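Complex shown without one protein chain; remaining protein chains in place.
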Amino acid sequence: MRYSALRIFKEALTGHKGWTQQWRDAAPAESYDYVIIGGGGHGLSTAYYLAKEFGGARIAVLEKGWIGGGNVGRNTTIIRSNYLLDGNEPFYEFSLKLWENLEQDFNYNAMVSQRGILNLIHNDAQRDAARRRGNAMILNGSDAELLDTEGVRAMYPFLNFNDQRFPIQGGLLHRRGGTVRHDAVAWGYARGADMRGVDIIQNCEVTGFRIENGKVLGVDTTRGYIGAKKVGVTVAGSSSRVMAKAGMRLPIESHVLQAFVSEGLKPIIPGVITYGAGHFYCSQSDKGGLVFGGDIDMYNTYAQRGNLPVVEDVIESGMSLIPALGRARLLRSWGGVMDMSMDGSPFIDKTHIDGLYFNGGWCYGGFKATPASGYCFAHLLKTDRPHEVATAYRLDRFMSGNMIDEKGQGAQPNLH
Amino acid sequence: MIINHPLLGPRDAQEFTYLGDATLINRPDWQSENALNAFHDYLYLRDNPAGEHRELWYHEQGDRSWLVVTRNTMTHEILNVELAHDVAKAAAAERSAQ
Partner (left out) sequence: MTNGNRLNGGLIDRSTNLNFKFDGKNFSGFQGDTLASALMANGVRLMGRSFKYHRPRGVLTAGSEEPNALVELRSGGRQEPNTRATVAELYDGLSANSQNRWPSLERDFMAINDRFSNFLTAGFYYKTFMWPKAFWEKLYEPVIRKAAGLGSLTGEDDPDAYDKGFLHCDLLIVGAGPAGLAAALTAGRAGAQVILAEEDFHLGGRLIAETGALADVSGADWVAQTQAELAGMGNVRLMPRTTVFGAYDHGIYGAVERNADHLAMPAEGKPRQTLWRIYSKRALITTGAIERPIAFENNDRPGIMLAGAVRAYVNRWATTPAQSLVVFANNDDAHQTARDLIAQGVKVPAIVDTRPDAPDVEGTEVLKGAEIINTSGRLGLTSVQVRTDKGFTRDLHCEALAMSGGWNPNLGLTCHQRGRPVWNADIHAFVPGEEGLPVGQIVAGAAKGDLTTDAALQGGANAAVTALSDLGITATPADLPAAQDAPVSLSPFWHVKGAKRAWLDYQNDVTVKDVKLAHQENFTSVEHLKRYTTLGMATDQGKTSNVGALAVMAELTGKSIPETGSTIFRPPYTPVAMGALAGRAVGKEFHPTRLTPSHKWAEEQGAVFLEVGNWLRAQWFPRKGETHWRQSVNREVLQTRNSVGVCDVTTLGKIDVQGADAAAFLNMIYANGFAKLPVGKVRYGLMLREDGVAYDDGTAARLAEDHFVVTTTTANAVLVYRNMEFVRQCLCPNMDVQLISTTEAWAQYAVAGPNSRKLLQKIVDPEFDISNEAFPFMACGEITVCGGLRARLFRISFSGELAYEIAVPTRYGDGLMRALMEAGEEFDVVPYGTEALGVMRIEKGHATGNELNGTTTALNLGLGRMVSTKKDCIGNVLSRREGMNTPDALALVGLKPVDAKDTLPAGGHLMNLTGPVDAAHDQGYVTSTAYSPILNSSIALGYVKGGFDRKGEQLRLVNPLEGQEVLVEIVSAHFVDPEGEKLRA
């Protein structure tokens, strides 16, 4: 079924009886050409692009709970292509271009809104770093503008310009960055994949891999054994747990990132702003809630919840930047488990086990990568070669000394 | 969270800085034949368990002890707290005994 305003009009006049399931609840078949483990954003987009771009094959997505229930369902919805390093920026620029055409491509309004991202600058060293980054963005085909204090004030007059511990001295503006209605991304990909014959199997947890002579044959699940020619794993915060079933140890730790939303408010924050002197970034959803976040809780955890000190830290930063926030109220906070990699950059790679492929280590930047991650993983699954924008995302890069360390923090995942 | 410091008693986790898996104590021998592999595994690979995890915390706003905390990563329950110095000494003794 194709969605359109006309369709809504027709359905409204006929009692909405014609709407069909947005995706089927498929039962597992005996075997597939491709089994994707993990029905989050990346798993669903992988299945979608495998089916759409890389030729028809029998594809299944296995999800232990309900689709879109991982980080695609609990993030701060930001998309951007403002990375510094050559290993990353072409990939994220590719992703942003996919975002820009996504809704027409999968016929679902995910509310891709390029309202601009402004990274604030508070000192000369930050301005130098912003200039280097902005130039790297432009040289990679993205967009960037360097603003002075007055430029920032014109966009965000209510920021604290008078009483700042770390005065605002400008910002790096990335106009094509913005936000997306995150759940709709999962549903749009699910619907698009389903329409192309992909089996989306919910409540199906993988309990083990069948591996013989170094080759994967299939997976054991809570809904029985499922054979597969190739298995792709996209399970984010559960990466270590799932890959351990194949006997692998990963350069990944699981950490919790909290995110926050305020009560609904009339529009006050037009774009996305990030504070350069504390842990705070913020945008406002179309419903009116201020959506914001900060740093991770810093300790390894699989519990999807955080603690109060980080809440306070984030909101102290928020109030320091936007003093008017004091009268707004925090409505809800939640936590997502992040697959924090050792250099802050992801993996899209084959493993040493024939037929087993891994996609993970997205830290807290996975949402914006969803289209490109799926596209590049599908490319790898189909061709056994990395896509040209994802060549750096190798699992052996720490052995070879080719880290992609945007923050320059070294092998300490909780600092990325 | 509250960490029961072996010397100082219960302390708020906010006084501490977190590092990671306590296997970081077991630094490989730089002269061993496969030193590069050993250091790669030591620095980069993690068990990252869902359950009991031995991990390093540093009492930065306190007595500057490094602690080995055994904590459940599913529930955050803390099961044991030791001075990392003691753990490291015991590990060194074990290594030299081998």
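Read from first to last, the chains carry the letters A and B; within each, the first residue is number 1.
By definition in this document, a residue touches a chain if its C-beta (ideal position, glycine included) is under 8 Å from a C-beta of that chain, and two chains touch if they have at least 3 such contacts.
Keep in mind it's a predicted model, so treat the numbers as computed, not measured.
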Residue among A:Pro28, A:Gly41 or A:Gly134 touching the omitted chain: A:Gly134
Residues from chain A at the interface with the omitted partner, ascending: 3-5, 7-9, 12, 16, 19-25, 65-66, 68-69, 73, 86, 89-90, 101, 103-104, 107-115, 122-123, 125, 127-136, 138-141, 144-146, 157-158, 160, 163-167, 181, 183-184, 187-188, 202, 262-268, 277-278, 284, 286-288, 303-305, 307-308, 311-312, 315-320, 323-334, 397, 399-403, 405, 407-411
Missing-partner contacts on chain B, residue numbers: 1-2, 17, 19, 24-25, 27-28, 30-31, 35-36, 39-40, 43, 56, 58, 60, 64-66, 75-78, 83-85, 87-89, 92
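To be clear about the criterion, only the chains that are shown with their structure count from here on.
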In the complex with chain B, residue positions of chain A that touch it: 240-241, 244, 249-254, 298-303, 307, 309, 342, 398-399, 411-414
Sites on chain B touched by chain A in the complex: 1, 13-14, 17-21, 36-37, 40-41, 43-50, 53, 55, 71, 73-76
